[in-house]
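A protein chain is absent from this complex, but the other protein chains hold their places.
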């Protein structure tokens, strides 16, 4: 089992590698928060590119170091673009992040998310309700019942622990559950990451952009470290931004600044605890 | 006829109910300002969800407390999504807000807006030119002629008064006309709301996001109070933000902060006058 010092060392490496290499992570994501996703990816040192068309998803999957797929705000063309892109990522063994926004709502979303099971996303990021619902959809956990209300979570992170572990075991990657305390697991250990801000629920896109940043770090670290690094820098930046913010307007500004200015050491030292599964 | 004290009491209730219950209002809106709409809805205490597909519009119409439809930046799928969503809202008796952006431009927009007549939006929000043009399109007022130039208004709010009243009488709801002084009517009384900022024309989305915020308040108050509460908080926040802003960049930030920080009492006390029709 990984220990704290080892994890921190790998976080520092992930942060520094991204800042040095400016890696590109492509995205297919909803138009509501697409700008914030791109700006967050740039703030941590990555490069962003967003597409809609099947062919462009395929190309971007091949040339990027990792990929982010978010199923909020589906467009008609996604029926073709998303399966092709996910298959390309899987076949090319590229790390990719799945954000199962609003899982359970609509037949196209259900069909797309069901189809992703075989392409095994390297990182799955969602709130507790989404993680529980996705595990249910994939037949990995029958007991819990999720409460998805559009994009908001009505379940607790603790309630999603079993589902998160089941998903990570299936994919062989990592799962990050966002909540008051965040949970990141690779199926063998669970890490709880602390910090963030109440303002993160008062702006749109804190979850989506975290998914996009997971993809950036996935170009430079294994899925577990990538998800934890992204979660840690979000918790750190959220806390720092809240100290300066007068409201959700400038919170978003201070948050992007904090993503950009956080040192690798500070990110690694953001409080977390390890729990064996 | 409602008096000032009664209106103020209802505004306070609307503001507090929204902050307490965090109600969801779904939206179908243009991609240009979609992020600002969502952030404004969150800043006043609501929850946001935006969709594109017909099925998702239908579901969101059913599960949300109210809905916002904005016809700027039409996508091809809207030909199916918008009529289905509006019909669903009407059949389910859910309050919904129509923002007839750029009415008169393009056959699809004209067709969609014509079709909305029978679904009677609870609140219609637009600038003077849009309100006059919509009343004309719906055959409710033959004399005035609107001057629509894309998204900008070339008519005065006063010139739109008759059209606004005619629309409100038809829908049985409320109409809000944005301008230097804003006008809100339910067909029986007209209220003039003061405040705002010249910077609101120097940022994109002040009108769209006002429409989205109208929908949030429509989950907690009748259409007239919802439209007036949204207009009042916008006028208040605009004035406060202008006092701090050095330009349109930070105006937007201070504005979101002010939406979030305004007390219910301050919103209710934002200056307005009542005029009987």
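By written order: A and B. Residues from 1 in each chain.
Quick note on the criterion: a contact is a pair of C-beta atoms (placed from the backbone, for glycine too) under 8 Å apart; a residue touches a chain by one contact, two chains touch by 3 or more.
These numbers were taken from a predicted model, which means no experiment stands behind them.
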item: Touching the absent chain when the full complex is considered, from A:12, A:34 or A:268; value: A:34
item: Residue of B:21, B:90, B:120 or B:202 touching the missing chain in the full complex; value: B:202
item: Touch residues of chain A, complete complex, unshown partner; value: 24, 26, 31, 34-35, 38-39, 42-43, 47-53, 55-56, 59-60, 63-64, 75-77, 252-261
item: Touch residues of chain B, complete complex, unshown partner; value: 30-33, 35-36, 73-76, 102, 105-109, 149-152, 201-205, 246-250, 252-253
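Please note the rule applied: only the chains that are shown with their structure count from here on.
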item: Computed distance of Cα centres, chain B from chain A, in Å; value: 34
